[in-house]
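The structure under discussion appears below in the form of structure tokens.
As you look at this complex, bear in mind that one protein chain is not there, while each of the others sits in place.
Chain naming follows the written order as A, B and C, and within any one chain the residues start at number 1.
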Amino acid sequence: MLEKLKEEVCDANRELVHCGLVVLTWGNVSGIDREAGLFVIKPSGVSYDDLKPSDMVVVDLEGKVVNGSKRPSSDTPTHVELYKSFPMVGGITHTHSTNATAFAQARREIPCLGTTHADHFAGAVPVTRLIGDKEVSEAYERNTGKVIVERFGSLDYGAIPGVLVAGHGPFCWGKDAMESVRNALILERVAEMAIKSIALDPNIQELPGHISNKHFDRKHGKDAYYGQEED
Amino acid sequence: MLEKLKEEVCDANRELVHCGLVVLTWGNVSGIDREAGLFVIKPSGVSYDDLKPSDMVVVDLEGKVVNGSKRPSSDTPTHVELYKSFPMVGGITHTHSTNATAFAQARREIPCLGTTHADHFAGAVPVTRLIGDKEVSEAYERNTGKVIVERFGSLDYGAIPGVLVAGHGPFCWGKDAMESVRNALILERVAEMAIKSIALDPNIQELPGHISNKHFDRKHGKDAYYGQEED
Amino acid sequence: MLEKLKEEVCDANRELVHCGLVVLTWGNVSGIDREAGLFVIKPSGVSYDDLKPSDMVVVDLEGKVVNGSKRPSSDTPTHVELYKSFPMVGGITHTHSTNATAFAQARREIPCLGTTHADHFAGAVPVTRLIGDKEVSEAYERNTGKVIVERFGSLDYGAIPGVLVAGHGPFCWGKDAMESVRNALILERVAEMAIKSIALDPNIQELPGHISNKHFDRKHGKDAYYGQEED
Partner (left out) sequence: MLEKLKEEVCDANRELVHCGLVVLTWGNVSGIDREAGLFVIKPSGVSYDDLKPSDMVVVDLEGKVVNGSKRPSSDTPTHVELYKSFPMVGGITHTHSTNATAFAQARREIPCLGTTHADHFAGAVPVTRLIGDKEVSEAYERNTGKVIVERFGSLDYGAIPGVLVAGHGPFCWGKDAMESVRNALILERVAEMAIKSIALDPNIQELPGHISNKHFDRKHGKDAYYGQEED
């Protein structure tokens, strides 16, 4: 069932290690088949070294396991909420990567300080509010997803493919599982640069809009000219 | 004698290098056989590259060498004290990993700033007092263990599997040697995130209890649902 | 066409990864054949792993593609401007390396704080002004080159083989493609040291001229005695 997607999602989870984004079992990637209304996600607490496509768990958009012998990631209900509210998203990555998590712990958004950021995120990477006591006790992981969606109320999730959950860490997304991993890597690098720039100038200003817009548009706008033409 | 435990402890010591937690001979791991009342520890000052199970030293809970041709780690009496006072501990790791040691040198506990920390440590990672002059001259390594135990007076060593010895570095523990290494890795990563979060906000607040408790409980509480059910 | 140069430029682009200067496709290297008036540059948005000499794109000094089936790097017009204005330059490297970019984002030059810097750059590594709104909309990449050239008005590009584009990142150059990569690596290391030195002393002073001049001269002056005599 969904064998090709399981392979993609397994590869994307293993890529987390190659990119230096996770140690131990601190992260998970999922990918969705929109037609089937099902997504594939990493099993909970399983080492990346041992991960095989057949370990992947298939889940429906109610969060029910449809296929697979292992428990899905404990963050599965967060993925469910994001897939339901962000219909163009094809893959989701959650990590505790060091620099992005440092911002999440400081409950501080990552301002757009340079073109590296502007190439990939149209504006600051937002930080959610802290999740409330009742939200935790009722349905922690589901409400984590809802708090993210709430934060994107007036923001475009297509142009800002990631968020910092306050006191927790980053969630990123993309058109498929592997692109969500790439966005998690970009976020981590952008966060590291931002920490260092802020150390060099605590009163640092954001990149002016005429530059940041140009960079985002040349990669993602309708007349984008970065990369090769797709066949 | 204790051949299987020697293998485990040897592997755990070598894992210190793979995790980037030590250079040269800056660390040691031990593991205990509670029934036999004996533990196995790295020999002093021997390179991790050359380490073989047969080099491991077997020590009793008086700190006397029972088996092995090499001197045990100079920190052996600290391990003895911890095994005697923390009866549920099966393995102990000591390192001088950079970020955890930075906190130990600053004599500052690591506050719980995020869920990465809360997943593994129920509260701040404590720092001991400085060891006194007489304690050093009488029995330095043994008293290092006693100072750790003293610090845990009202703390639960089962829920906080590590400590910073002031001016020195971290000691971590777990149900066996390898888990103590994992906890040392977690502590190092958590310390790095904390240093960066504090740089971003010197007045940073701890994670509220309703979130940190949830994270610790979903991994370690009686209704834990993280990971796979054990067979 | 220019087969040997394509190999050199391909190797130099791949070296960016080995040196840890880029992830994903965040950088590009070019090399010029001054006699032919043509340069060879990385194709846009292609992974370094897959890069072959035959993927390289040949461009003339008007920025027109002369040979190659792929689109050249989107930064090609910046390379054109630098080759036209800096006639002794044989290779150019652009990266978003973390520490150099941190300075670029803080819009702060890298002061000469030590002999590592002085060995390779005769004075501070300058930072450009921010590019203007009209300059962006008219010809962003070309004007990025012009802003760099403007910044070198009274500076010697032969003695300072690199620059920080404000809010963007570093461009470096050298006698050929590989030397420009080496200069990008040096710049990144020098930037990292400078960030740490500034953290240790926010009022740090530049290295006195009698030392910095000596270091630059012993490597690059007419009586240079560093390295081996060239055959």
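Note that contacts are C-beta pairs under 8 Å (C-beta built on N, C-alpha and C of every residue); 3 or more make two chains touch, one makes a residue touch a chain.
This one's a predicted model, so the numbers in the text were calculated from it and none came from an experiment.
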Where the missing chain makes contact, among the chains that are shown: B, C
Per the touch definition above, residue among B:S54, B:Q105, B:Q205 or B:Q228 touching the missing chain: B:Q105
On chain C, residues whose C-beta touches the chain left out of the figure: 19, 113-116, 182, 185-186, 189, 192-194, 196-197, 199-201, 204, 207-208, 210-211, 214, 218, 225-229
Contact set of chain B toward the excluded chain (per top definition): 23-26, 43-46, 70-71, 74, 96, 98-99, 101-108, 130-133, 136-137, 140, 167-169, 195, 198-199
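Assume only the chains that are shown with their structure count from here on.
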Joint neighbours of chain C and chain B, given as chain labels: A
Centre distance in Å when chain B and chain C are each reduced to the mean of their C-alpha atoms: 46
Centre-to-centre distance between chain B and chain A (centres being mean Cα positions), rounded to whole Å: 32
Junction residues of chain C - those touching two or more other chains: none
